[in-house]
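The complex appears here without one of its protein chains, the remainder shown in place.
A and B are the chain letters, set down in written order, and residue numbers restart from 1 in every chain.
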Amino acid sequence: MSLVAVLQSLVNGLLIGGVYALVAVGLTLIFGVMKIVNFAQGEFLMLGMYFTFWVSGLAKVNPYLVSFLLVPVFFLLGWLVYSVLIRRVVDKGDVSQILLTLGLSVFLQSVALLLWGSDFRSLASPLKTAGLRLGPVIMSLPQVIALVVALVLVLGLMLFLSRTDLGKAMRATAENREIVLTLGINPEKTYILAFGLGITFAGVAGLLLSPFFYIFPTVGSYFNLTAFIIVVLGGMGSVVGALLGGLLIGIAESVTGTFISVNLSQLASFVVFLLVLFLRPAGLFGGGELS
Amino acid sequence: MKKNPSGQLLLPYLAGAVAFVLPLVSTEPYIMRILTTIFIFASLGVAWNLVGGYAGQLSLGQSAFFGIGAYTAVLFYLKLNLTPLLGGLMGAGLAVLAAVLIGLPTFRLRGAYFSLATIAFAEILRILLMYFRDFTGGANGISLSFKGNQPWMLQFYSPVPYYYIALFLLIAAVGAAWRIERAKFGRYLAAIRENQEAAESIGVNSGWYKLLAFIISAVITSLLGVFYAFYIGFVDPDMVVGLDLSIRIAVTAIVGGIGYLWGPVVGAIVLIPLAELASTLWGGARAGANLAFYGFLLMIVVLFRPQGMLSLFTEKGGSSH
Partner (left out) sequence: MSLLVVEGLQKAFGGLLAVNNINFRIEPGEVVALIGPNGAGKTTIVNLITGTFHPDRGTILFAGHNVTALPPWELAKRGMARTFQAVKIFPGLSVLENVQLGAFLRTTSPVEAMKRAEEILEFVGMVEERKVLAKALTLEKRKRLELARALATNPRLLFLDEVMAGLNPKELAEEIEIIRRINATGVTILLIEHILRAVIALSQRVIVLNQGEILAEGPAEAVMKNRAVIEAYLGEGYRDAGSS
């Protein structure tokens, strides 16, 4: 168990952890503001991957440039999904909300399967084999870009929530919906924003993954479960928690995979999940509001 | 739960009678298969309903119990030549253990947390089954080679005995749910679902009752797993412990009518043929696409008809939700 192997494993974990964090932050944002657990979060990552795949393939552009199209499209998609579906269950309680987003998740997966088949696709990109060296540790360039972009977006979101009026309105809605109404703020605006952003984050995560991850219709479910674990670990509604949790889980998986068994790496996150649920359900930073 | 005006009680008995005599009219294998599958999923849905509909906790990990039953019986059969009737009892015992292990810590968690925890348990089981492949056959699963009619080993050449066993299991499951629904136990579950704090204030130990419902649900589900394994003659982790299966079970009950006795039965009658249709239309590589119906109908039901499709056929009695 050489030091280099340990370092490499840690770095790999950190790199993938950034993407996890991005998906998880979207999830925690939606939960924080709307108190809805979006079981379909992973599917929007999947859609982001396919979107990137098709657009960059058809327009023959660098996948990262697709982001200029992806971001507005996904935000609008989030708005659409909210208006047609989510809006109707905001006040209907746990059961309806879980079932609706679960149904959406299943539906999106199946439609993807129907349209694009179960073949694993991968994005042809010259960047795929590019690597960086940091001392004895090798990092793949697309993964580094993914981590950097993810960090920038999450930190940007944190600034947005704490500095801007709209962001503060979102935090207020998360904390107490009734009070927000009396203050004259329409919580629905914050819902649309939260859901749109949450979905977009998932889509961007998909885009960032596509240069180095296989694209297939059920890829979402893996990231879905991992995102839930991270959100529970970090605390539902805590952006900081989702960020740190994402990096932590990424590292835990990577280390388990390298030193115990690749097949058990996923197990590590589930075990962490159950431990957190039973010992500290509020998570590391949880308090129920958006923070 | 739902009071059927006495006139409507006739329909299930009629359907039951038809189901009993059907094989005398036709033993067409395709029909037998569809109906057997309907019976299986209806039973699974009824079991799910005990926790999901009556107690209001959405379990998305029922496949864990299904798989425990299936693998236990299969392994005992292969290694010790033990009849699945006994192997199944072992499986049920393990399922009880699993239910206690899962239920005890998770029932105090809020809705979505509970559902996520059930998913986590099933996934952990699936990963472990894949990992210990020397023992369990790993991702390739275990095949049971057919060696001729052996009733005690649940091996039959004809589909008809399987059909009747599945029908019997369904009747047993529905019977159990019916007894529970009308008794104090079922009423307490409804109270917990409607308002747990109020229920506790009138003497209901909510954790205990939820756990009991979960255990019963687990036992029924595991026995169905045993049957399924020997009916199909094959088990693998994705098939019997997968998330897909858990979702299909939950959706069958919900689309049919969550919390209603006959809900899951209606759900199975609607969904299984639809899934078959989808398979034939888009079969092969796109086989998973039949889940599109499940997802779509689930959303429709949640948005427009939360009481499920059952309510299309019957008027609501005195109680409903």
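We take it that a contact is a pair of C-beta atoms (placed from the backbone, for glycine too) under 8 Å apart; a residue touches a chain by one contact, two chains touch by 3 or more.
Fair warning: this is a prediction, and the values are worked out from it, not measured in the lab.
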| item | value |
| --- | --- |
| Contact list for the unshown chain, restricted to visible chains | B |
| Residue of B:85, B:101, B:183 or B:281 touching the missing chain in the full complex | B:183 |
| Where the unshown chain meets chain B, residue by residue | 182-184, 187-188, 190-191, 194-195, 197-206, 318-321 |
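Note that only the chains that are shown with their structure count from here on.
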| item | value |
| --- | --- |
| Chain A and chain B, separation of their C-alpha mean positions in angstrom | 32 |
| Residues on chain A engaged by chain B in the complex (per definition of touch) | 37, 85, 88-89, 94-100, 102-111, 113-114, 117-119, 217-218, 221, 225, 228-229, 232, 261, 263-264, 266-267, 270-271, 273-274, 277-278, 281 |
| Chain B residues within the chain A interface of the complex | 56, 58, 60, 105-106, 109-113, 115-117, 119-121, 123-124, 127-128, 130-131, 243, 247, 250-251, 254, 282, 285-286, 288-299, 301-303, 306 |
